[in-house]
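Written below as structure tokens is the structure these notes are about.
Every protein chain of the complex appears in place save one, which is left out.
To keep things simple, chains are lettered A, B and C as they appear, and every chain counts its residues starting from 1.
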Amino acid sequence: MQYIPNTEADCRAMLDVIGVRSSEELFADIPSKLRLKRGLNLAPPLSEAGLWKHMRALASKNADVDQYSSFLGAGAYNHFLPAAVSHLVFRAEFYTAYTPYQPEISQGTLQAIYEYQTLICQLTGMEVGNASMYDGSSALAEALLMAHRINGRQEVVMPLAVHPEYRMVCQTYAGKLGLRLHDVPSTDRGTTDLKEVKAALSDRTCCVVVQSPNFFGALEMLDEIAEAAHGAGALLVVAVAEAVSFGIVKSPGECGADIVVGEGQSFGNHLNFGGPYLGFFATKEAYIRSMPGRLVGQTEDKAGRTGYVLTLSTREQHIRRDKATSNICTNVGLCALAATVHLALLGRSGLRELALLNLRKTAYAKAAISKLRGYEVRFSGPTFNEFVVRSKKRTPAQVNRALLAKKIIGGLELGRFYPDLSDCLLICVTEQNSREEIDALCKAMGGGR
Amino acid sequence: MQYIPNTEADCRAMLDVIGVRSSEELFADIPSKLRLKRGLNLAPPLSEAGLWKHMRALASKNADVDQYSSFLGAGAYNHFLPAAVSHLVFRAEFYTAYTPYQPEISQGTLQAIYEYQTLICQLTGMEVGNASMYDGSSALAEALLMAHRINGRQEVVMPLAVHPEYRMVCQTYAGKLGLRLHDVPSTDRGTTDLKEVKAALSDRTCCVVVQSPNFFGALEMLDEIAEAAHGAGALLVVAVAEAVSFGIVKSPGECGADIVVGEGQSFGNHLNFGGPYLGFFATKEAYIRSMPGRLVGQTEDKAGRTGYVLTLSTREQHIRRDKATSNICTNVGLCALAATVHLALLGRSGLRELALLNLRKTAYAKAAISKLRGYEVRFSGPTFNEFVVRSKKRTPAQVNRALLAKKIIGGLELGRFYPDLSDCLLICVTEQNSREEIDALCKAMGGGR
Amino acid sequence: MKDETIGIQGLAFHEPLLFEQGSQGRRGCSLPENDVPEVKPERLLPKKLLRHDIPGFPELSEVEVVRHFTRLSQWNYGVDLGFYPLGSCTMKYSPKINEEVWKLPGFSRAHPYQPESLAQGALELMFELEQYLAEVSGMDRVSLQPAAGAHGELLGMMLIRAYLESKGSPRKRVLVPDSAHGTNPASAAICGYQCVQIKSGPRGYVEPQAVAEAMDEDVAAIMVTNPNTLGLFEEQIAEIAKIVHSKGGQVYCDGANLNAIIGISRPGDTGIDVLHFNLHKTFSVPHGGGGPGAGPVGLKAHLAPFMPVPVVEKKGKRFVLNYNLPSSVGKVRAFYGHFAALVRAYAYIRSLGPSGLRRVAEVSVINANYLMSQLKSHYHLPYDKFCKHECVFSDARQIPYDVHTLDIAKRLMDYGFHPPTIYFPLIVRGALMIEPTETESRETLDQFIAAMKRIAEEAERDPELVRSAPHKTKVSRLDEVKAARQPNLRWKGKAPGQGGSSAG
Partner (left out) sequence: MKDETIGIQGLAFHEPLLFEQGSQGRRGCSLPENDVPEVKPERLLPKKLLRHDIPGFPELSEVEVVRHFTRLSQWNYGVDLGFYPLGSCTMKYSPKINEEVWKLPGFSRAHPYQPESLAQGALELMFELEQYLAEVSGMDRVSLQPAAGAHGELLGMMLIRAYLESKGSPRKRVLVPDSAHGTNPASAAICGYQCVQIKSGPRGYVEPQAVAEAMDEDVAAIMVTNPNTLGLFEEQIAEIAKIVHSKGGQVYCDGANLNAIIGISRPGDTGIDVLHFNLHKTFSVPHGGGGPGAGPVGLKAHLAPFMPVPVVEKKGKRFVLNYNLPSSVGKVRAFYGHFAALVRAYAYIRSLGPSGLRRVAEVSVINANYLMSQLKSHYHLPYDKFCKHECVFSDARQIPYDVHTLDIAKRLMDYGFHPPTIYFPLIVRGALMIEPTETESRETLDQFIAAMKRIAEEAERDPELVRSAPHKTKVSRLDEVKAARQPNLRWKGKAPGQGGSSAG
């Protein structure tokens, strides 16, 4: 066994030193009625070559966005990852380390997280960011719990324009602590209806949640919602599922958000069929001690040299146990590192240009599709890199089937989440979609008219 | 430009410090009639994403041995490379370093080469090995020059069973120093004709060259040839193109070789459409100072700690200049490192098992093909993982075309090198060819009879 | 290696923050050409939503970014560099081939919403992995959704809560042994339960007696860790389960320590209703310096109706995602879980097979007992009996010299080792929790033993040397009090050659 150094002979020698006849004696404490009397019923072992062949065969049964042109987004975005990202992130010293409990031999991870926390603050316009949450959806759920810890209120205003899976996760979490979620519909602009938000607000309102760009790709007027929320003494929680938008869209912090969470997959992380992704979490300094998750802080060693450590851990489960601000322990450190590397490569001008590319290509696609007979752009509000298209003749499923025939993976069929939008597709366009691809999409949608 | 840190502004500032108005002034020494007055006529720059797309498209125009089952060998062998090899070899500290001229900050490369030199000695059964040559063919050519340096003689006995391209390279090198190569034919065993070797020997014979396994896959009787060569005061130079054979075939050193060279691609290196590969070079201690190439030796630092350095460089061009034992400078260090890692992973038992696998699968294929109507195994001698098949009905080209239709890349058509074998194919079978693949090969060769 | 210690010093590189480097206008990557009209952003977005700049954002070329993170990486300790006996964390070696397989485009470049017909390979892998984990643990179903162990605990408690609700009442309390990991009570609390601590018995086990006393119809469940955090197998787990079940409660098992019993005993056969796996422990997913891991949850049939959606099912030859579970607890995260981690775990199980997995348990237990037997002579062993995957010592014999667990841990770094887990479990004062795993050779264990013994001697001979450790690392002990008192959690300086400050 190439992964288990000790041979039979090594083990024998060690058992002699331990002073037992066989390893059986070391398991003698397991009552025999609790023992497995047979071998495990699993596939027999494969050699490395055999495994490689088998896995290639499995993988080849999946489409990948290199073979197809894909217009799927909806919380998972197809962006180009510079080669340097994986070269650095998969340095063994990074990916074979544990959570940096021993700072003297973990300064690499710790400084990188400190840099990540700074980048998240810069992007979101907030004062403090943590070391990462599991993903955007669980980060949002944790934001509700945090808001509840802060003001003790029970009601959450939750627009329907928030990612449906994020809403489900919030529901799953919040219910247990008696939080109640209030749905709020959207207007024809595809944005959350401010009147309805105001109507839902009361002195029982813990927080108002907004996603922007929202699930329909539309940009919400955060400042107005912030004003309304704060007016009712509620907190504003902003979720961002497509973090590339930070490059061109005013930051939630500047618009009055109290907590900003979201999905950072767009930076440094592959689509990975849904995970692992990167939950980011930022808030105001005033709320630090109610914040979930790990935090890295700068400090000094005995010689006065700058160094970094995990800090404010009195918030955490390993100290506070059942009084902790969260149960999170292992998070997604390596995904955060990947985002840090990618953002460092993009930099100040690159991030802006990337966002602009997405904005422009999407505008181009939106205009082109709006001209197609049999289709219309469903909502009128400004969008970033996603928009909703209504198919007047064929069902979205029919449209997508036609596209697949042309090796195009079309948009998400919204009926699966929104019965009233069962004739709609959510189309995402990124820098990975060339103009030719967009034109081919339109051609294929048009059904060769 | 992401690879050039200094911006226009940086350059301006530096030019100011230098004290010139523009970079033009720094090029003023180039006479204007020697200047290029236009831009280079090359393809416009591609973004990283564009390049990646372009290169994937180019690569996809080539077959690779993952998509086809291949029976090509002939000096380039398809073996499985454990994933650990590239993970280690492509650690930036290894592959972005230069030749280890400064030992205090190159101990990683230096110790690894020392280990490589040891492994080569163990495999070949020789006393000293160098840090690598370009490839097997140039290593053989350098061996002839070395033999000439040792005994000053001019004639080389060069069997036709040596890889034809190796023979060409030797011819290209040797001619310039007035060495003459004498061809020697093979017997029906597919091995070099000892009588002819003896007939060719004289007191003018510098060395006898033998390849084993030879180009036809047959194993030569090295001890007998050694005796004959030494009897005439000539040196025996043994070339090994398929280094996996070392795992099961007696080492040339044990058979009396004076210089052993060869191709180490089978260990740690991909097929790479022909390069870079790994030329290895080993000899007896007595001949060290006539040896070409870099050597690493063990020594101590001022504190008595073990360390490694490049040594015996008085043989080399940067000291000896036109009196050097070779002009080689940059060699193939990283390929040698890859071989070292792969050999370390295989280890004592793994190398033997790998060789045995190749031997057995080849024997299986040989037996199966010998039973096919319309084919015969051309030579009767024992082989390792290659053998020659004669096609009695169809031309080798026709056979291979039929195989390609079944996604099988057949054997090398020997007519390209040996007119008298124009009805023959050189078939190679490695651990990468499953029994099913071999059976499929036979079925396709049999032409569905 | 006899007298030579593994830990030495070499050249390292000072490296400032990303934000303190570079210069205006630099960039580390090139972007695809813009092949659509260059419309001004003002024409596409309302002015008030437009962002014009992010002052303080990095401006570096590719080479600067590469050097930055390459240098940083060298300040880290990882399993690929040496022994990492972090108790309870199972820091085993992760096979390199697994890092190749998950990167295959068909896995890493697949979109979670792409049509099922174009994701059959991914679904097949998840379907198979569920079967494998069920077989290994003796459970009926497995949810692959949780992102980590704690996430699995939370889902597990949610399943129990939903089940009990369906039986009438979610109940109020959850029993948690004092030896449990902090995530256990925290997870129960987030799920709306009060935690009742169960004191471990003198021999380090959870006593049926104590459970019986605390158990009543208001108790929803007990959370046991087996093997427990002392590295002991809870001999009475079956009795404990019987007691809890008899009062209508459920039994949760923290499976973080499965490595010790895999192929030998299955929690599902010991009365467990729910458990979580840590694929980043038992199943070789690299920990990544703080994740991502994966914490699938195994469950018995009666809890299956409450599983989070979607579940992967096989219809004839096709694999499908089933969202139609009316009583499902819902979702604990978007999409399907940490798929790339699942791929690694699947590959690991396929390479080891049944015999290999059992060997993992055997050798990890032999290694742990070997360490224990050799270190007893120099360190206090509070619970002196054969252990499973790990052994727990304390600093009791060093305290007289005013040398504490933390000092021993730091001094180990100078010898080239990562320290064990320290001060956990809480029931052992000054605990040193050592888990070697099966991927360590006898020689490595001997080197570690030698270092630990030398440190014990140093503690007597030259305690200050130990108290002031580490001496060979890039930085010495860091001021954690300062870090907590004056939190500095982000860079706020001024970027080189940039106008603005870093205020986003």
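Throughout what follows, contacts are C-beta pairs under 8 Å (C-beta built on N, C-alpha and C of every residue); 3 or more make two chains touch, one makes a residue touch a chain.
None of these values were measured; they are calculated from a predicted model.
Peer 1: Which residue, B:L271, B:V377, B:A402 or B:C442, contacts the hidden chain when the whole complex is considered?
Peer 2: B:L271
Peer 1: In the whole complex, not just what's shown, which of B:L334, B:V388, B:C424 or B:A444 touches the removed chain?
Peer 2: From the options B:L334, B:V388, B:C424 or B:A444, the contact with the absent chain belongs to B:L334.
Peer 1: Could you tell which one of B:G233, B:P382, B:G415 or B:G446 touches the chain left off the display?
Peer 2: In the full complex, the listed residue that touches the missing chain is B:P382.
Peer 1: Per the definition of touch given earlier, which of A:A83, A:L177, A:L194 or A:A397 contacts the omitted chain?
Peer 2: The missing chain is touched by A:A83.
Peer 1: Taking the entire complex into account, which one of B:Q111, B:T187 or B:S422 touches the absent chain?
Peer 2: Of all options in B:Q111, B:T187 or B:S422, contact with the hidden chain holds for B:Q111.
Peer 1: Go through chain A and note every residue touching the omitted chain.
Peer 2: Those residues of chain A that touch the unshown chain are 1-5, 7-10, 45, 47-50, 82-84, 87, 92, 105.
Peer 1: Which chain C residues would touch the chain omitted from the figure, given the whole complex?
Peer 2: That gives, for chain C, the contact residues 1, 4-16, 20-23, 30, 61-64, 66-67, 70-71, 74-75, 77, 80-82, 93, 95-96, 351, 413, 416, 439-443, 470, 472-474.
The definition used in the following text is that only the chains that are shown with their structure count from here on.
Peer 1: Please work out which of A-C and B-C is bridged by more C-beta pairs in contact, and write that pair.
Peer 2: More contacting C-beta pairs are found at A-C.
Peer 1: Would you kindly tell me how far, in whole Å, the mean C-alpha position of chain B lies from that of chain A?
Peer 2: Roughly 48 Å, centre to centre.
Peer 1: Determine the centre-to-centre distance between chain A and chain C, using the mean Cα coordinates as centres, and give it in whole Å.
Peer 2: The answer is 19 Å.
Peer 1: Mark out which residues of chain C touch at least two other chains, giving numbers and ranges.
Peer 2: 22, 25-29, 31-32, 60, 62, 66, 70, 95, 97, 99-100
Peer 1: Which residues of chain A are in contact with two or more other chains?
Peer 2: Residue numbers touching two or more other chains: 2, 48, 52, 56, 66, 80, 82, 87, 91-92, 345, 431-432.
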